[in-house]
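Left out: one protein chain. Kept in place: all the others.
The first chain written gets the first letter, and so on, giving A, B and C; residue counts start at 1 in each chain.
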Amino acid sequence: MVQCAKQFLHIMSGYFPNVSKIEFEGPDSDNPLAFRHYNPDELVAGKSMKNHLRFGAAYWHCMRNPLGDPFGVGTALMPWDDGSESLDNALVRVPVFFEFLEKSRIDYYCFHDRDVSPEGATWAETHANLERVTQELKGAQEGSGKKLLWGTACLFAHPRYAQGAATAPSADVFAYAASQVKHALEATHALGGAGYVFWGGREGYASLINTDMKRELDHLAQFLHMAVDHARKIGFTGQFYIEPKPREPSTHQYDSDAAACLNFLREYDLLDHLKLNIETNHAELAGHTMEHELDVASAAGALGSIDANRGDQLIGWDTDQFPTNIYLCANIMLRVLKMNGGQGFTTGGLNFDAKRRRESHLPEDLFHAHVGGMDAFARGLKIAARIVEDGRFDEFVKARYASFDSGVGAEIESGATDLNALNSYALGIEPPVLDSGRQEMLENLLNDYL
Amino acid sequence: MVQCAKQFLHIMSGYFPNVSKIEFEGPDSDNPLAFRHYNPDELVAGKSMKNHLRFGAAYWHCMRNPLGDPFGVGTALMPWDDGSESLDNALVRVPVFFEFLEKSRIDYYCFHDRDVSPEGATWAETHANLERVTQELKGAQEGSGKKLLWGTACLFAHPRYAQGAATAPSADVFAYAASQVKHALEATHALGGAGYVFWGGREGYASLINTDMKRELDHLAQFLHMAVDHARKIGFTGQFYIEPKPREPSTHQYDSDAAACLNFLREYDLLDHLKLNIETNHAELAGHTMEHELDVASAAGALGSIDANRGDQLIGWDTDQFPTNIYLCANIMLRVLKMNGGQGFTTGGLNFDAKRRRESHLPEDLFHAHVGGMDAFARGLKIAARIVEDGRFDEFVKARYASFDSGVGAEIESGATDLNALNSYALGIEPPVLDSGRQEMLENLLNDYL
Amino acid sequence: MVQCAKQFLHIMSGYFPNVSKIEFEGPDSDNPLAFRHYNPDELVAGKSMKNHLRFGAAYWHCMRNPLGDPFGVGTALMPWDDGSESLDNALVRVPVFFEFLEKSRIDYYCFHDRDVSPEGATWAETHANLERVTQELKGAQEGSGKKLLWGTACLFAHPRYAQGAATAPSADVFAYAASQVKHALEATHALGGAGYVFWGGREGYASLINTDMKRELDHLAQFLHMAVDHARKIGFTGQFYIEPKPREPSTHQYDSDAAACLNFLREYDLLDHLKLNIETNHAELAGHTMEHELDVASAAGALGSIDANRGDQLIGWDTDQFPTNIYLCANIMLRVLKMNGGQGFTTGGLNFDAKRRRESHLPEDLFHAHVGGMDAFARGLKIAARIVEDGRFDEFVKARYASFDSGVGAEIESGATDLNALNSYALGIEPPVLDSGRQEMLENLLNDYL
Partner (left out) sequence: MVQCAKQFLHIMSGYFPNVSKIEFEGPDSDNPLAFRHYNPDELVAGKSMKNHLRFGAAYWHCMRNPLGDPFGVGTALMPWDDGSESLDNALVRVPVFFEFLEKSRIDYYCFHDRDVSPEGATWAETHANLERVTQELKGAQEGSGKKLLWGTACLFAHPRYAQGAATAPSADVFAYAASQVKHALEATHALGGAGYVFWGGREGYASLINTDMKRELDHLAQFLHMAVDHARKIGFTGQFYIEPKPREPSTHQYDSDAAACLNFLREYDLLDHLKLNIETNHAELAGHTMEHELDVASAAGALGSIDANRGDQLIGWDTDQFPTNIYLCANIMLRVLKMNGGQGFTTGGLNFDAKRRRESHLPEDLFHAHVGGMDAFARGLKIAARIVEDGRFDEFVKARYASFDSGVGAEIESGATDLNALNSYALGIEPPVLDSGRQEMLENLLNDYL
């Protein structure tokens, strides 16, 4: 009944009756629900903006986030949702979400299994629910042309995972997690997902006082190897990712930053199979800039995809705000343009892992938020493209290290010298004098591109 | 002349005339300059306290730190020091330092080359200065029985290293750094040093805007390989260490935490050659507890030595305070007791990388500070030994993971299962129920040992 | 029906059948559910421990906290609770809570109106619910001798308060908040509460971009004046408190730390009417130590009560852990012993605003947690009493400032001099030489008392 009424509502006016499909109106528009900069088919550096940016929407924030916080219940108005954890309610959400994708012109989406489909009364029913919703999503994809950027399993919300999933102290919990990933991976495969993410929400510890860290990490590695093996069995060829975050919900999470993830992947022989999905807010919680984390991942050939948001550096938890800072977006797009030898994203994209503030509780705030983020990244892309084309930054950096292009520098790089030889060399030269690092001049230059 | 007068002063009363050799007087003493807990030859868990703890003093903080800060000049009274950067003044400091070691009963020491010996007018003279002071230190060691825990080179204070040493953009600067390490390593070898530390003070970046991170890391790896090769050539068999720190002086330092160091060592095939020297204050600046960093290093078989100090978690820079917190010292000693299969330190030790506050400017404050740190670690050792002997913590943790000792858990650990099998298993069991993690109960138990 | 069954259960075994009344067994006990240090009637410095410590339990954490977090649902097992927001369920909780107080030997409690009593279908029903539960609490108090330390109103959880209560942009929301406080204050009065707390959960802003800070602060001041006036009308003579916290849930909260609260109270002529309720975790989130906040409040004659917990300084949100750190407890009790001219608490007490970790989900974990906190404070009290009795710290500090007890120092303190006179004085003296601050010596001395 409820569902019928809602379908009817949809036929009349859509779930977002106050919002039309967002149009590009150019920088002088004063329509808050128009794009000023994002023009999907406009070419930038020889490729359409939409193919550069590969925007994704997060099912959890758009459809399932009630905008609660530890001190207050949800505020988000979601008239289509009856508040139940039923399969029916889950099926109602699918067309709402695809209407949102359609109107916002976002081409991709991402989900956790439990966002789209509820736990059932039994574990078998839980799996069956996911299969049913997967069918529905598949239909919606086919009807709209929207695609799945990546899927993942929610291994952190249910009390069974309170002490970890792959790193739980209970083998039965590990088995449940394995079972859940099997199905989430198969759903992702069925939906043609370009990737599959591991976000280790509870893979970490609350306290070392009761924890065997080494044994937990061994288990985590076994878990990932099983997932990689299963993907091969079922023919899933999408990219696996790990998403770094230092803490929250756990006191410490094993995937704390890009370097910690890479160390783990190297130790357990997994680096060929997983890349990193880097998020701004997580980078900053780890004490790094987003640019740093992107460069660390890139230097290891492991930059895969991006969770697009921003944090508040004065606040110590994940605020998951929408990315509207032009400096941030330009710096990210500079790295994206250089990914994969200049190809940009292949399997990855810019997934808005971002939520409206709790005070922005109206459905149209979802659109304000995403439109602003998309426009900010569109500006960032154009700025980055101009910087790359100009080449002044690249030239400066290349020149700065030029002493390693030949002579003793080249010998150092090739390993053709040793401490004795370099000692003799040092004793024979004039004391070295450095050039200015010119950081201020370059920061001013960056402002010229804005 | 100045030196003569100082020698005379020494003959009369020592450089610290107000301080006698520190004695163990037991917990009821009210003499601030006595040990209440550190009794060097007392056996704890079958080994003398001094052999468990292997205390080291830092030449830089004891002899060279004027107690200045970015807003004020030095306050430390050092009547033996004429304030010059001369070789003569450097030689004067040696007996002062060894008097300090003798009176404080600290058995080891650590130094940077530039702490003990000044730059000369030429690079050759710089090297000659180090050789001269090394002779003096060797004599002092022989006369006192004190030993060198580790040596290192100061590759961060001189302006030539303002943009890095091994990661400088200048090949000539790299060559100077290589030359300097050659001599520092040879001095360490000549003094029978048990180890050699790399602390990458400027190996990092001020800004990514002018930095090629990948190229810099490649250079750093070449640098370390050259040092390892040189050690083999000269017969140095001591342990190499890297010391993690996330920032300061650089905005970012490549050796930012234990995981970042391990990732680097794995990537560049250096893990067989270097262990980690972990410092409390650095751990906390990286957003980790000291225990976390010790456990990460241990899990990789790479825990080598410890810089004993504490930070102020409300302050964002290295305060290098003396470790007086009993919880901290007990938690460190718990890890030390389990190092190397229960042997404790082999090459490493507890080096007090700690300085008095700027307001504690009198020479005797050096003694108050070290005596307090030694006593706190002596208490920590005794607490840790009781905890290990009792075994209640170890039993709790072992029991917590018992489901992995057999059955499906053992199959998971051995890699004898896969997602399909675990899915079938999960469908056949009752939903898992977790035991309480009992963190509060265990925290209370810890207090019982204090 | 459900309630009946639960009453029956209670008659048989109590709601905590595995836990007996906690007994003092002395420091050598190995019973985790016994006191080793807290012996309620033992005299310390001439007063019983229970009268020094005035422990309070928080209704919200004990009865209403499901141990959820932003990434997962609740884990706490509460077999007496049917999970509903009904009045019946609220009434069931009362005897459970008083059994907890009885068994744990905690003499006081604290609540928010919405912890004890649910919102109704109408605003009038909401008020009626509170009146009904207040009767039940009154009966339970009379039957047990337990007392109300303070009450407060929950002005942050309901969506109507999403943009503030007294600082909401809506006058109607302000009126609702005023109405709610009227009833919460009256309930507190009816229960003989020793105090009433304002915790400004949402009194702050999410962003300055849409906020008129000055106007909001004016409203907050009007709100507090109305509460003070209402208390006088109804004859409530308990103490009002404000509780500082810098952020969470708001991006910024107006009551951000002790100094910000005092500034506000001074500006709006409220300092005669409100004291501060200081919490460790909040102090640290504000970048201060607990000792600092206590001393700031004390210096203004405004230290009223304490929320006893601890945070994790590496984590940027309120972890509300149980206070088990002996240093912290001793430092707090040192300040408490000196409160009110040496009387200690008059209206205030030590309210455990602390929750078990999410992994400690069993009912008995509530007892482990509180017992550990009480024992830690009992140790802290004994340490503090020894320090005060010895007087060595007080003597040191007094001697340090002795130059202000007479001569030019006394003139400075009394305002009997000026810049010209001090200039002449300075020109006539030897350059001043400071004594050592002796921080390290004093930190060692503190360890002697542990």
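As a working rule, contacts are C-beta pairs under 8 Å (C-beta built on N, C-alpha and C of every residue); 3 or more make two chains touch, one makes a residue touch a chain.
As the structure is a computational prediction, the values presented were derived from the model and not from experiment.
Set against the missing chain, the residues C:29, C:51, C:86 or C:179 yield one that touches it, C:179. Across A:101, A:149 or A:369, the single residue that touches the chain missing here is A:369.
Residues of chain C in contact with the chain left out of this view: 123-124, 159-160, 162-163, 168-176, 178-179, 181-183, 185, 206-215, 217-219, 222, 225-227, 229-230, 246-247, 252, 256-257, 259-260, 262-264, 266-267, 286-289, 291-292, 295-296, 298-300, 393, 396-397, 400-401, 403-404, 407-409, 412-413, 415, 417-420, 422-423, 425-427, 429, 431-435, 437-439, 442-443, 446. Even with one chain removed from view, chain B keeps its contact list with that chain: residues 69-75, 156-159, 161-163, 201-202, 206-207, 247-249, 251, 285, 312, 314-318, 357-359, 361. Although one chain is hidden here, its contacts on chain A can still be listed: residues 27, 32, 36, 284, 287-289, 313-314, 322, 324-327, 356-357, 359-362, 365, 368-369, 371-372, 375-376, 379, 434, 436-441, 443-448, 450.
Just so we're on the same page, only the chains that are shown with their structure count from here on.
Centroids built from CA atoms put chain C at 40 Å from chain B. Residue positions of chain B with contacts to 2 or more other chains are 287-289, 434, 437-439, 443, 446.
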